[in-house]
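In this view, the complex is presented without one of its protein chains, the others remaining in place.
A, B and C are the chain letters, set down in written order, and residue numbers restart from 1 in every chain.
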Amino acid sequence: MLFGQRLRALAGWIATLAVAAAFVVALAAFFELLSHPGEERTQILRGYEWFTSGDLRVAFDLRWDPLSALMALVVTGVSSLIHLYSIGYMEHDERRETFFSWLNLFVASMLVLVLAQNFLVMFLGWEGVGLCSYLLVGFWFNRRLLVVNPLGRLVEGEPDDTREVWAPPAAKKAFLANRIGDVGFLLAMFLIFATTGSLDFDVVFGEAGALAAGTATAIALLLFLACTGKSAQFPLYVWLPDAMAGPTPVSALIHAATMVTAGVFLVARTHTIFEASGTAQTVVLLVGAGTALLAALIAIGQDDIKKILAYSTVSQLGYMFIGVALGPIGYAAGMLHLVTHAFFKAQLFLGAGSVMHGNDDDTDIKHFGGLRSAMPITFWTTMAAWAAIVGVPFTSGFYSKDQVLAAAFEHGGIGLLAWAIGVFTAGLTAFYMSRYVFLTFFGERRWPEGRHPHESPPVMTVPLIVLAVLALVAGFALTTFTGEGGRFQAFLEPVLGAPEEHESLAAAAGLSAAATGLAAVGAIVAWLLYVRPFDWLALRRRWAGAWRPLAEKLYVDQVYEFFTVNLGGALAAFLARNVDQRGIDGAVNGVAELVGSSARSGRRLQSGLVRSYALGVLGGAVLIVAFLVFRP
Amino acid sequence: MHPLAQATTQPLPLPEVDWRAIAPELALAVAGVVLLLVVAFWPRAGRGVLAGLTLAGLAAAAALTVWNWDLERVAFEGAVSLDGITRYARAVLLAVGALATLMVAQGDSREGEPDDSPPEVFPLLLFALLGMVLLAAASDLLVVFIALEILSLSLYVMAGETRRLAAQEAAMKYFLLGAFSSAFLLYGIALCYGATGSTNLLEIADATGDPTADGTLLLAGVGLLAVGFLFKVSAVPFHMWTPDVYQGTPTPVAAFMAAATKVAGFAVFLRVFAGALGGLVVSWRPVIAGAAVLTMLVGAALAVVQTDLKRMLAYSSISHAGYLLVGVAAAATVPAGVSASMFYLLTYAFMVMGAFMVVQYVSRLGPPDDDAIGERSSLEDYRGLARRHPWAAGLLAVFMLALTGIPPLSGFWAKYYVFLAGIEAGLTWLVVVAVISSVISAFFYLRVLVVAYLQEPVGDPGAETAPGRTPALGVALGLAGLLTVAIGLAPEALIAAARSAERILG
Amino acid sequence: MTSSEQAELIVFIILAPLAVVTALGMVLTRNAVYSALLLVVNFFCLAGFYVLLEAQFVAAVQVIVYAGAIMVLFLFVLMLLGIGNEVVVKEQMRGQRPAAVLLALGLLVAIVGALAAGVFDAEPASLAAANEGGNVEAIGRILFTRYTFAFETAGILLVVAAVGALVLGKRQP
Partner (left out) sequence: MTTYFQAYGTFAALLVLSIAFVAVAFGANRLLRPNRPTPGKLTTYESGMDPVGTTWSQTQIRYYVFAFLFVIFDVESVFLFPWALVFADIGVAAFWEMVVFIGVLAIGLLYAFKKGVLRWA
């Protein structure tokens, strides 16, 4: 028993060490990979053979190539830091050993996803991360759980809330969106197998070029449907902001740094399929650009710090999709943005968690202000990440965003539209992120009486510092050691293909100037509004007409809610009432009726249910026989 | 020629008794009769003894099945045929029977309580299995009907084995509706006989090949046959009895019904429709496909709104019947449809039995209910299960994830193969519906896990009673869990075995 | 039309309406005992039909098993329930009756359609050949040769039915 207690206390450290060990292994394997020349940097580990039968061979094969190595490093690296942070953050939670085991399970699933060599193994990881995400989002919900069945029998929660069907709404939303995405993945997988006869990446990608345009488009769009679910793109992005209800390290790890980027990774991994379909690439591009803009707009209107960061994540994922939709010129840029975003957004979330930790779990931005001096480490590290996401020159976000936008510009055509949207969104990003840091750390103190904001313990601040440093230098380190597109691109070239020779990047300087300039404008406006002594709440009231739609998330959620909850609920209630008459309470009624009739077996028939069941049988029989006899 | 006429124009052919061909069935029949006599002459025999004898009978039948594994022939003048479907179904059914025996042996009484379940349940279990195995092997519509009635009668009685009102009600409903559907089946057999002049499946298959004949009469018979089979496998709109019956009957019986009836029902479905009536596939495929769509969607949609786990499993079994119907629809033109369906049955049988075993375990945790209405299987009873009984919760998770079709577990492969067969048969639209349905179904399977893992138990945990010693149930749970995981990790051999089931002798 | 065919027609004309009327009466009458008795008459009509079809054995079975044994069982069950305190049949769900009537008619139409399409063009199999040596003997020949297997399994079916009835019967309070 004593041992058990001590083990529980150690759970966090054990989990952290496990992930850190994975990171070390990944690092070693990465350097081993680097020792090979570029073309030989794809290694396939023939793993446990699931089975072979006929032409189908499915094995637990893993793939170690630059792309998966990159992802594995990011996943294990960021995970190690977040695990470490969680030890402090979850210190007082009585179920922390459960938390850490799920977190570990998540990392394992994510590694399976990125290391997969065939679609089936990838799907295994894809489902695994979804499941863990679902469990972790719901981790805290037992505290204020709403379980209400469609017939309105409340188990717990607000007595008059009959809309929630069964689960924590956030977890439910995440689940629904991801399952819609999974339909896409599954159907794509069947279609791939039906057309190429294999699920192995090498075989499938080898035949991707020979696919009929329609088939390629169908597969690509189905895969992208899966991406919109997992990576929170329009129209399925709505779950991500709600998923912030989970513990903050979860938000940082799953909903910022790793899982949500799986969609971007999927597009990059299956790029040959997307290249076979121009239509699909255009769709990805437009969805990415549209989501980037939409989410940035909504982020402006949020007062909950985690919601701001969540919409920011959705928006930044949009940038990544712009990158990977552009073809060879954009892949490396999109992946670079994935990496840098993992660093700075993980920092931002952990920083937000630190703020919450020091402020009694408050998330309302209106209750902060002037935290700069109370939590200096959190402040400075967050400023570093802020610099990166806003695109302050020579921070990591500057490089990656710049490359995405440059690639879009270079791509021409529809890419120009994406470029314009991207530049404008960069300005918006600067504005809402500045708003976030200014309202939190600058200005006057607005926190309530009796609260004593304090800095977090070292176990939490060390990861913050490491991530902040990475957020500052990663872009520089990854790109500028060599010229021409950078070392990063060269590293990924064996997998993602080389872009055609492009003209000099003379125009690039001008392009970055445009984005950086607009970002500066956004930041300055935020400064004027939120740091100077200025009654921004009054402004908000005056411009309520413009403010409301943003605060209300442009009403997208309401529209969805109308369709899913009202119509879905009505359908469920209808089914329960009319099709399954016994439904939920009926079983009890039927029995009560029996008790009333002193259980004489003959009376039972009077319940009428058996008769209606028999009618169903008869009706079905008539339908079938009539169809067969008077067949068309 | 008319078989009656045939009989008189030839000298009486003495029936050749092919003992070996029906050896497993014989073993089951003998075991059933022996158990019946043991129950009669040794009233004080404990459940352990009876279960041991039952298992011995099953083991003998299994050994004979293995002995007969390579036998492929039609025996008893076309009454039974030994082919892939027969042996695969035999093996699965005997395994299911063994697990069900363990569950029944456990019963729901705790130490020191009298058991409500009568000892006759063991011979009845054997007779039900006999009916099922025969149904899977039957190659003559008369034998199909008799086998179906043997299994149905046994199940009617087993369903009402305890004095609980819910069980009695379930037995009554199952009986009335079962009899009703049997009438349709019998009429179907009569019409098929009228149209083709034979009840033998091989001869019916020959008759369907005649292009000059107007097939309307036969098709009406086919439609009525479909009604009878669809009822047994609880396909929509013949499914309404399923939730009431599964919820009401004792859990071991519900598990047995859910797993074994499906195996036998689909085996005969495949043999009759994909085998004998394969020539009429163009006519009947829309019927089966339509039933499949309804079954998958209605099953999944209604499972979502359930708050009782047994009832939810009933709806889940309905939607699984829908996926299997996709396999049946594909099977007539694509041999892979047969093997995919058989493999699906194998995996499904263990998953669903496992889920019911957990239900049986959990129903022992609460105080025994005084009102004696039904068993404790409300989702409420599963709150916080993971913290109180991590093993039970872990196994529950395995079965739920397998039923969902999450990759490393057996359920995924089952779905995968059936869906592939569907695409191969050109039923892509049907597969799309199936995938959508399986996505909906994830909703309610995972909800169970949410309840078990994320929610706090309600009420006073001290009020919970110990489950008592559950050796038999423990073994059964372990086996079902092991099989579900193992088949998922190494499905190859079993798929290969199913492949050999593709040839239907008729 | 031969005299034999005439006789057949006359008997049929007498029996057919009687069969329909007794069947309807059985369903519609409120008194369960009348219902049972009408069913007996109906069984006899069916036996008559079987005789018309030269299936004497089935006719005999119809009388012995159905009109005899099974009716006795029905009456026992009726007595068991105690008819005196008659249950007022209450419609729990509206529309069940009309729906049932409509569906039954639908099934009738479909089956009649099938029969109409199938029966009249078909070449009838020779009854004389089938019944050579007497109807019962012919049945015996085929039952104990070709259908041995079905025959023996039917024995098991009967045992299961008996055991089931005893188990359920014994449990009643």
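Side notes on the structure shown:
Definition applied: contacts are C-beta pairs under 8 Å (C-beta built on N, C-alpha and C of every residue); 3 or more make two chains touch, one makes a residue touch a chain.
Remember, it's a predicted structure, so these values are computed and weren't measured experimentally.
Although it is left out of the displayed model, the omitted chain contacts the following shown chains in the full complex: B, C. Among B:Ala23, B:Leu36 or B:Val253, only B:Leu36 touches the chain that is left out of the view. Shown as candidates are C:Ile13, C:Leu28, C:Val72 or C:Ala104; the residue that touches the absent chain is C:Val72. Among C:Val51, C:Ala100 or C:Ala117, the one in contact with the hidden chain is C:Val51.
In the full complex, chain C touches the omitted chain through residues 2-4, 7-8, 11, 51, 54, 57, 60-61, 64-65, 68-70, 72-73, 76-77, 79-84, 134, 136-137, 139-141, 143-145, 148, 151-152, 154-156, 158-159, 161-163, 165-166, 169-170, 172. Those residues of chain B that touch the chain absent from the view are 12, 14-15, 33, 36-37, 39-41.
The rule is simple: only the chains that are shown with their structure count from here on.
Chain contacts in this assembly form a complete graph, since each chain touches every other chain. Relative to the centroid of all protein Cα atoms, the closest per-chain Cα centroid is that of B.
More C-beta pairs in contact connect the chains of B-C than those of the other pair, out of A-C and B-C.
With centres defined by CA atoms alone, the chain at the far end from chain B is A. Chain C has its Cα centroid 66 Å from the Cα centroid of chain A. Averaged Cα coordinates give chain B a centre that lies 31 Å from the centre of chain C. Taken residue by residue, chain A touches two or more other chains at 599, 609, 612, 619, 621, 625, 629, whereas all remaining positions touch fewer.
Multi-chain contact residues of chain C (touching two or more other chains): 110-111, 113-114, 117.
Residues 599-600, 602-603, 606-609, 611-612, 615, 618-619, 621-622, 625-626, 629-630 of chain A are the ones touching chain C in the complex. Note for the complex: chain B touches chain A at residues 165-166, 168-169, 172-173, 176-177, 180-181, 184, 216, 219-220, 222-224, 226-227, 230-231, 236-238, 240-241, 243-244, 247, 283-284, 286-287, 298, 301-302, 304-308, 311, 373-374, 380, 406-408, 419-420, 423-424, 431-432, 435-436, 438-440, 442-443, 446-447, 449-450, 453-456, 489-492, 495-496, 499. The part of chain B that touches chain C in the complex is made up of residues 1-5, 7-9, 12-15, 22, 29, 33, 36, 76-77, 79-80, 118, 120, 123-124, 127, 130-131, 134, 140, 142-143, 146-147, 149-150, 153-154, 156-157, 160-161, 163, 171, 191, 194-195, 197, 214, 216-221.
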